[in-house]
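Apart from one protein chain that is not included, each protein chain of the complex appears where it belongs.
By letter and in written order, the chains are A, B and C; residue numbering begins at 1 in each of them.
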Amino acid sequence: MNDPRIHFDLTDRAAALRERVAAFMDAHVYPNEDRYHREVADGDRWQPVAVIEELKARAKADGLWNLFLPESDLGAGLTNAEYAPLCELMGRVLWAPEVFNCSAPDTGNMEVLVRYGTPEQKAQWLEPLLRGEIRSAFAMTEPLVASSDATNIESSIVRDGDEYVINGRKWWTSGANDPRCKIFVFMGKSNPEAERHRQQAMILVPRDTPGVRILRHLPVLGFDDAPHGHAEIVFDNVRVPAANMLLGEGRGFEIAQGRLGPGRIHHCMRLIGLAERALDILCERSLARVAFGRPIADQTVTQERIANARIAIDQTRLLVMDAARKMDAFGNKLALREIAMIKVAAPNMACEVIDMAIQACGGYGMQDRFLAHAYAAARSLRIADGPDEVHRNQIAKLELARFKAAR
Amino acid sequence: MNDPRIHFDLTDRAAALRERVAAFMDAHVYPNEDRYHREVADGDRWQPVAVIEELKARAKADGLWNLFLPESDLGAGLTNAEYAPLCELMGRVLWAPEVFNCSAPDTGNMEVLVRYGTPEQKAQWLEPLLRGEIRSAFAMTEPLVASSDATNIESSIVRDGDEYVINGRKWWTSGANDPRCKIFVFMGKSNPEAERHRQQAMILVPRDTPGVRILRHLPVLGFDDAPHGHAEIVFDNVRVPAANMLLGEGRGFEIAQGRLGPGRIHHCMRLIGLAERALDILCERSLARVAFGRPIADQTVTQERIANARIAIDQTRLLVMDAARKMDAFGNKLALREIAMIKVAAPNMACEVIDMAIQACGGYGMQDRFLAHAYAAARSLRIADGPDEVHRNQIAKLELARFKAAR
Amino acid sequence: MNDPRIHFDLTDRAAALRERVAAFMDAHVYPNEDRYHREVADGDRWQPVAVIEELKARAKADGLWNLFLPESDLGAGLTNAEYAPLCELMGRVLWAPEVFNCSAPDTGNMEVLVRYGTPEQKAQWLEPLLRGEIRSAFAMTEPLVASSDATNIESSIVRDGDEYVINGRKWWTSGANDPRCKIFVFMGKSNPEAERHRQQAMILVPRDTPGVRILRHLPVLGFDDAPHGHAEIVFDNVRVPAANMLLGEGRGFEIAQGRLGPGRIHHCMRLIGLAERALDILCERSLARVAFGRPIADQTVTQERIANARIAIDQTRLLVMDAARKMDAFGNKLALREIAMIKVAAPNMACEVIDMAIQACGGYGMQDRFLAHAYAAARSLRIADGPDEVHRNQIAKLELARFKAAR
Partner (left out) sequence: MNDPRIHFDLTDRAAALRERVAAFMDAHVYPNEDRYHREVADGDRWQPVAVIEELKARAKADGLWNLFLPESDLGAGLTNAEYAPLCELMGRVLWAPEVFNCSAPDTGNMEVLVRYGTPEQKAQWLEPLLRGEIRSAFAMTEPLVASSDATNIESSIVRDGDEYVINGRKWWTSGANDPRCKIFVFMGKSNPEAERHRQQAMILVPRDTPGVRILRHLPVLGFDDAPHGHAEIVFDNVRVPAANMLLGEGRGFEIAQGRLGPGRIHHCMRLIGLAERALDILCERSLARVAFGRPIADQTVTQERIANARIAIDQTRLLVMDAARKMDAFGNKLALREIAMIKVAAPNMACEVIDMAIQACGGYGMQDRFLAHAYAAARSLRIADGPDEVHRNQIAKLELARFKAAR
């Protein structure tokens, strides 16, 4: 991780920021990991955690705030390739991104508001989000249908005078359980009769609107991810002003497309951070753990795991950085294949590396808070935002297209 | 599962019992799964669950009780190969074995008492265990050392007059958190100067003995397994009567050897039950889940998963049954290699099959109680009772021995 | 291999035969492996090899002849489960099955003639085949179409007076290059307008019939498999007497079904023999090969390979034996799923085990005649007789059928 050769070709600005984020992690995040877990365990699991708020203030004071935003007047003005290595560092602790106001789904929602929000929408929702005063959620996935196929979406957004009436059931709406969450970006069908990619809309739904009912939180392989959590929510004749529409009826896909690319880079770089940390643990424990007279790090079977982990991590980091560079160079649309590729590669790699770390740590690994939670987080990303299978089909179709054209 | 050809070569007695266990599962266990989870969720997580006690009474009344015991006057008198298919059926629900008084670690502890207990030990502990009135725990694994190498064990059992004084720290002592747990089988060094395999002893430690302090429960990949749980326990100058010694000082290994074989058959067959159920879910959901216009069961990629799962399950079942038959035919000792093989094969297979089911179920799979918990249970068995790596080394050494002899 | 516990539950008759085949292999086959290779290398590659003919005479004299035939008046009258372990032994040397007159495709062709041949067909072709005087080939697969889907078959068999006129192109017709090969079992469409499974026929085509033209031999991953080989053949207006038809027009599928099951058991058991031998080599070489001061057999990474190979082989053997037992108990048709399963499992397992052996042997492994050829043979069986993918689909469909019925 500290190897300066990993990201040896960063711009000076990005390299300097990377140093500063690394220093902040060392000084303020890692030393507070136990405190964080104590606060979650001891208090009401579904209330914000004090240490986070403290560290947010500090990160903001240090100018390590909203680094994800490519707009330099609001954030750091970094390219994807410049921001990605910061994301990797933050990803080494599951709750760290929030400290820098760089956590999903707020980052994606803020980007949507920056690009497509009206001045009024920005004043009301974007500004408090940028200040880290409120949080937001993204209500897209629906239970019982395969949401990776967007034509399956059944929620409706129907104009009625000056309002839209919203009905539907969503799940995996992450962060909705957090009391600081004040606003949902909701996706549904505004134009069910239009052609496939013009049926959807995105609209802003304040969380306290009548008819919004949070049914339950969904565990991720046994983790409730409190206080963030993942909610199942019913929207029952929810009425919002027509002015809450984003961009316009039927333009939900267009927004989704723009939102997707950077978000996937972020997710994937965070996974690389997770995997790096798991490999650190694997190395440290295998040096410390003695069996049959010597550290298990001396066993070639352990060395094979370590080498395979190192290769897998580095290959995936390079793939994500390549996707980031291509997004910067050619735009999100031309980097479609690369983004699908990292969405498959990164979570699978992270699962494998974390699993190897768990195995090498034995009984310690089974109960270790970081490893187990990291595994669940990585595993969920093989499904969230479209399962591996859907992305692989897309990659294959792009690949086959080269040859179909020639036939 | 209902395919009569799976275990087509059972004895009549075993086939009849298998029918009865299957019928009991259908009538009483599956229909109570929701109730079980509600009771655990709603009450004090660390108290016994009412539905279990009800069903225990019913299973006992139906004569489906203590089926694991090869002694016909106490249990069903089944061979390993006859009992194994019952174990598979019970394994389809994580909490079902307890209903039949066939759950770990009580089964192993009861077997130890049957074989090695004095009449007094039997009267005091075996009989209430056989009646399902109390539960027990097995305190062997220690934190910070690789317990797969038994010479690492650091706990001490020191004679002092008519008593033994016990000191040490144990973890992964499953079931110790349950208030019904009254007795520990404790493993430690009684003869630290003796040769490697004569240093250990096993001794009975009542849970309420002064100096026994349960520090915390350990989660398994995020699951607390309440009310059973896995405890970290300090034994601090714990004194028990000398009569609590099992078999004799320095004979702990001897006991462990006898305890191991059947226990591994049971674990592995339960894993096969888990995997079968996960495959059922995979099939059912992939028939029901529609993406891009048709059930995902129609996709060859889904079919590949199903076929690979079926092959993996059947191969592993045959391997476990073969080990059971060899244990019956040649004794535990000659089946050493086979037992090591199933200990590697079954948990790995179960993890893979369950993971495939999670993936095919998408967001449903991530939050599904059964699948997530089954995954954690299977994953923990790649580490508990010796990690894969230790068993693989043992298998290889037995294999290489054939050729070393010839050189 | 010599472990008496591997097939510990054979009938006495089968166990005794197994002893005798093992003794024959030890006495006559292994000691002649170098001679075989020298004879192939030094002479005309496409002529029969003298050592084979010598050993055939000896095996026949010893009563180890036509063991595959379930009919006791012609062969040994063994069940599938009794014959399978013999097949495993013979499979340890690629050319050994022919020594016992038990090699593909003759075994399948002889079975077809036994079951469906007319007295005249039997006298002319079956008898010399049973005596090992001639050989035969099976002309089914066609180039350029996926033959796993039999409706793709394009060859035609058209009645014209007292004759059938045969046209088509076949490839992978194994053994056709051997001058001893005198007769082809040819599959083509006799009734192209009938329903899907009644379009095909099988007919006997003497190899020297005018219009039969062998175009070339096909290498298998670089091996020409001389003098057996695999031919691409054109059938150009080939005329044979109407009496050469097997069973009747439109009944080719029916014959194929009966032919398939036992043939797959044989192939798979031979692969297990190959894999066992590769594991022997892996063990022997890793004990002998010293790197960094000690035999590589001492490295846990080598031990992991050995253990995984042992587990994989044993699981696959059990699966094949289970399929054999079910074929004996329930008939070929009810063992359909089991046969598809072994067809996937065995070649994949063999490829993996042989590949591990090659790797552990280093430069020796790359050039070793046995390992390289065994790999090519195993690899080809992931494609021949239907690729893995087709069998997996079939397994999945049988699995899903259980649940479709219930919906």
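One rule holds in what follows: a residue touches a chain if its C-beta (ideal position, glycine included) is under 8 Å from a C-beta of that chain, and two chains touch if they have at least 3 such contacts.
All values derive from a computational prediction rather than experimental measurement.
Contact with the chain that does not appear here is found for just one residue of A:R196, A:R294 or A:K404, A:K404.
Which of A:A76, A:V220 or A:A345 touches the hidden chain is settled by the complete complex: it is A:A345. Only one residue in the set A:A16, A:A123 or A:L334 touches the chain that does not appear here, and it is A:L334.
When the missing chain is restored to the complex, the residue among C:A146, C:L215, C:A242 or C:L334 that touches it is C:A146.
Touch with the chain that is not drawn comes from one residue among A:T302, A:N332, A:Q367 or A:S380, which is A:T302. One chain is missing from the display, and on chain A it is touched by residues 2-3, 5, 8-9, 279-280, 283-284, 286-287, 297, 300, 302-304, 306-308, 310-311, 314-316, 318-319, 322, 325-326, 329-330, 334, 337, 341, 344-345, 389, 391-397, 399-400, 402-404, 407.
Across the interface with the omitted chain, chain C contributes residues 141, 143-149, 152, 171-172, 218-223, 230, 289-292, 296, 299, 301, 358-359, 362-367, 372-373, 375-376, 379-380, 382-384, 387-390.
On the side of chain B, touch with the chain left out of the figure occurs at residues 299-304.
Rule of thumb we're sticking to: only the chains that are shown with their structure count from here on.
Chain B has the Cα centre that lies closest to the mean of all protein Cα atoms in view.
Chain B and chain C have centres, each the mean of its CA atoms, that are 42 Å apart.
Averaging C-alpha coordinates per chain places the centre of chain A 38 Å away from that of chain B.
Across the assembly, chain A contributes 299, 301 as residues in contact with two or more other chains.
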